[in-house]
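With one protein chain withheld, the remaining protein chains of the complex are depicted in position.
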Amino acid sequence: MSLNTFGHIFRVTTWGESHGPALGATVDGVPPGVEVDEAQLQHWLDKRKPGQNKYTTQRREPDAVRILSGTFEGRTTGTPVQLLIENTDQRSKDYGDITQKFRPGHADITYFQKYGIRDYRGGGRSSARETAARVAAGGLARAALNALAPGLEIRGYMVQMGPRKADPARYDDAQIDQNPFWCPDAETADDWAGYLDDLRKSGDSVGAVIEVVARGVPAGLGAPVYGKLDTDLAAAMMSINAVKGVEIGEGMAAAALTGSQNADEIFMSNDGPRYSSNHAGGILGGISTGQDVVVRFAVKPTSSILTPRKTITLSGEQTEIVTKGRHDPCVGIRAVPVGEAMMACVLLDHLLLHRGQIGDAGGRIGG
Amino acid sequence: MSLNTFGHIFRVTTWGESHGPALGATVDGVPPGVEVDEAQLQHWLDKRKPGQNKYTTQRREPDAVRILSGTFEGRTTGTPVQLLIENTDQRSKDYGDITQKFRPGHADITYFQKYGIRDYRGGGRSSARETAARVAAGGLARAALNALAPGLEIRGYMVQMGPRKADPARYDDAQIDQNPFWCPDAETADDWAGYLDDLRKSGDSVGAVIEVVARGVPAGLGAPVYGKLDTDLAAAMMSINAVKGVEIGEGMAAAALTGSQNADEIFMSNDGPRYSSNHAGGILGGISTGQDVVVRFAVKPTSSILTPRKTITLSGEQTEIVTKGRHDPCVGIRAVPVGEAMMACVLLDHLLLHRGQIGDAGGRIGG
Amino acid sequence: MSLNTFGHIFRVTTWGESHGPALGATVDGVPPGVEVDEAQLQHWLDKRKPGQNKYTTQRREPDAVRILSGTFEGRTTGTPVQLLIENTDQRSKDYGDITQKFRPGHADITYFQKYGIRDYRGGGRSSARETAARVAAGGLARAALNALAPGLEIRGYMVQMGPRKADPARYDDAQIDQNPFWCPDAETADDWAGYLDDLRKSGDSVGAVIEVVARGVPAGLGAPVYGKLDTDLAAAMMSINAVKGVEIGEGMAAAALTGSQNADEIFMSNDGPRYSSNHAGGILGGISTGQDVVVRFAVKPTSSILTPRKTITLSGEQTEIVTKGRHDPCVGIRAVPVGEAMMACVLLDHLLLHRGQIGDAGGRIGG
Partner (left out) sequence: MSLNTFGHIFRVTTWGESHGPALGATVDGVPPGVEVDEAQLQHWLDKRKPGQNKYTTQRREPDAVRILSGTFEGRTTGTPVQLLIENTDQRSKDYGDITQKFRPGHADITYFQKYGIRDYRGGGRSSARETAARVAAGGLARAALNALAPGLEIRGYMVQMGPRKADPARYDDAQIDQNPFWCPDAETADDWAGYLDDLRKSGDSVGAVIEVVARGVPAGLGAPVYGKLDTDLAAAMMSINAVKGVEIGEGMAAAALTGSQNADEIFMSNDGPRYSSNHAGGILGGISTGQDVVVRFAVKPTSSILTPRKTITLSGEQTEIVTKGRHDPCVGIRAVPVGEAMMACVLLDHLLLHRGQIGDAGGRIGG
């Protein structure tokens, strides 16, 4: 991983700014022969697309993705795939306050301090719009996973909004697509609707926790001791805008457990090893166990709110700012498909890494 | 980052197994002219060394580090530094059960599934003994930071053991070295002593949360959008044995906040920008703000406990295992210097990355 | 370097096929604040552009480059720069023979053997059209070098066509742009004109040797022992289509010399060390000396010729092929700006690497 590239073999480099002509992903290391077309990728982009309901920014972007290279007659060729998304609704010509003031909680001040120059239009490169490119690349990763690891399924959903948590006892995959929050718990989704409506009207915002689960992951993926599967997942999720925490399996709660509580005992079944529980989140020693891989991440509340906040200007003067414009009251919602995309990229990358270094040399229990 | 290497420019590759002849770190990209000797590195290794009190494993290892290359007359030359630590107390010739059984919660089963071969002696490569090499490399990173970023200080400490949390109101840096838990809160340290003693005697273990803080970090470090400072810190900490969660600033708790609660307002001071609070943990958009960089990570309880657990054998038979031997009842304790070392490596790496790409082109607020 | 990316810090990833909708370069690690616009890049692309005279392919491509990201108000921002060039003249809808036959000397057969799928349109990814993206990226590297290493100049020219060598005694920089061969020796240029005309009419092709010289390179660039300046230059030049040999300074001829003949003696001047000669090509131990950096590379003759050649089909049948179409009788001509671009990319990359690891710690003789 370096600068704007993610992955070891399946390498995704995203590029582009919020209000530039376009953004996209240059994807290298794509396995050849994978069936993929723009419609498949568009399916995932449409999940992330802004302006779909009152809970997300009203910026209107079709987020139409074009494949400019790396496929031939509907299949990947093994050469780099360029995924391009044009920006169409940059709207504001007048950027007003933000050309001179740093918005608290945003990267305005740090980009300036680092680079000495800042594309202030919509946050430039630091805008969450960059994640559209990730979702496109994730779609490509999913297409490859379909071919190389049939049965592997990735599902993301929101499990907490502000202080309000969904109830695992009520989780139902079928509910996830039935509400605007990708919440697996219908009752909680209703509750969130009212809660977020109130926040939105008051001009405030709120954080969220997203969980992403991958089922059907083969045992053996991960490359200790620094290219671990959990290491790369932590990096992948933490690299998403506004993420402040990442957990695998028990996560932070593992600290409160004793060894006897935390043990996932092992049993033999006809299909290989099975476990009594999954505190580990499907990863031991950085390598997948074959159980569900379970990752959670926390997204902070959108920093753009209507309450005036103290800040300073480029020339160092004290001032105040109110961030108007089109913003998500809970950016966590649109982070769901992004988390899924990152999971897909990491798993494909490790599948290719494993195949490269190990081939068929992995171990089979019971002969 | 790939396989056993960590870092972009300051690249640390660790090698070695728990019961092999030696282990170490090959460190490339070291800035030249840095004063360093074995005694300096030993200082940090001694903090992590096993067998120092009844709360850590009774394995006796001097963990004496040798510098085999990359220095001349007490200064680094810019060439790779090889840090070697011999294993002296491998003791057990009889590995008993673990040659055929997989210990639950350990990487025995996944290493076998991945590689088809497993060095079962003390966990081989998956042993936390590997972290000795990290601490040595971290000592080297600290020496370089002393030269390149004077005033930068890194401090780690334990803030939670099992369900028992230290009280931030009582944090006192001076206490950290005064108890065997690196706890900044003396009252809590006393409490933990009794608690852990009981656990140890019952043959059980417990998890912990470690916090690492870096003060005096210059603004502008970090390389969006994938080589972010928080991304690399998340990867660094998650790569440590037994870590299941990583948080920056507010961490997972950010999910429960509203935008107005979470805002770090900005003020101008004679020394540059100052903030009303540090929910962000010193990082905005993946770049350091100049505030304290604050990271926490959760370490799961040691999986080696005296309670018998269900497991299977290499040949797939159902069985039970009790993990005897010399183990840490709370591995989190010895993770404190490891977390500090990873913080040092990441900060130095980003300092060099920044200097390479940016040089003097960064921005100064107020002219 | 991995797959389609070149460089350590200044990383150029090219993408695109000969007859796809577009091709381009994703450039990461660009220093911020560099003045650059499309016209500057176009200047270099126009040197490589096909169809400029009877000695190059008659395919008509404007090779108009667009900057899609990474600049703001005419300066780079430090974020990835996407350089896009649309393909406009793909012409042939009927690819005839080459859909089923492998052209000898081309990558048709190896791409198929590797990937199992092949974009046969104009050679797909293996077409020298890919080098347009390199030239665009090289233009960006030059802009950055202008800012960071004023006085550094890069010049490429052809020194041999087929068996006919230019005479160093007659080299004159002013001549290079005065003939279609970028030949610094006017007399030889005239000779080549007749020679190549005859070859072209006979449907044959011929090889060439290109020399690229960089003047004003600071001493100290290069990162032993594998990221050497000469190592990276060798890789850069060998990666260009049809290149079969690379030389630094004396090159292959160094083998025939004795130590006393080959020595570049060192003298002190007011401006620092000076050398009696430059057998080393400006590089000692992989690090620049401050002398001219001199690289040469040999380009094989175009494999597309009108003489029928034996080959086989996809289904393994014996057959013959004549490669019709629009081809360069001496591809070496258009390799000149490509070699210059690669030199620019390598030097900028090493300048940034040096600044990152070394900063101001380098040594000053007599100081």
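Per-chain numbering from 1; labels A, B and C assigned in written order.
One rule holds for everything that comes next: contacts are C-beta pairs under 8 Å (C-beta built on N, C-alpha and C of every residue); 3 or more make two chains touch, one makes a residue touch a chain.
Keep in mind that this is a model prediction, so the values were computed, not measured.
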{"item": "Hidden-chain contact residue, picked from the options C:L68, C:I85, C:A143 or C:A280", "value": "C:A280"}
{"item": "Option touching the unshown chain, where B:G20, B:P180, B:P218 or B:G272 are the choices", "value": "B:G20"}
{"item": "Among A:G16, A:P32, A:G139 or A:G162, residue touching the chain not depicted", "value": "A:P32"}
{"item": "Missing-partner contacts on chain A, residue numbers", "value": "9, 29-33, 78-79, 148, 224, 352-353, 355-359, 361"}
{"item": "For chain B, the residues touching the chain missing from this view", "value": "2-5, 11, 13-17, 20-24, 26, 28-29, 32-33, 66, 68-70, 72, 75-82, 114-119, 124-125"}
{"item": "On chain C, residues whose C-beta touches the chain left out of the figure", "value": "1-6, 8, 14, 102, 104-107, 109-118, 125-126, 130, 160-163, 199, 204-209, 219-228, 230-235, 237-239, 241, 244-268, 273, 276, 279-281, 283-290, 296, 298-305, 307, 309-312, 314-318, 332, 354, 358, 361-367"}
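Assume only the chains that are shown with their structure count from here on.
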{"item": "Centre-most chain, if every chain is reduced to its averaged C-alpha atoms", "value": "A"}
{"item": "Most distant chain from chain B by Cα centroid", "value": "C"}
{"item": "Mean-CA-position distance for chain C and chain B (Å)", "value": "45"}
{"item": "Length of the line joining the C-alpha centres of chain A and chain C, rounded to whole Å", "value": "38"}
{"item": "Where chain B touches two or more other chains at once, by residue number", "value": "224, 358, 361"}
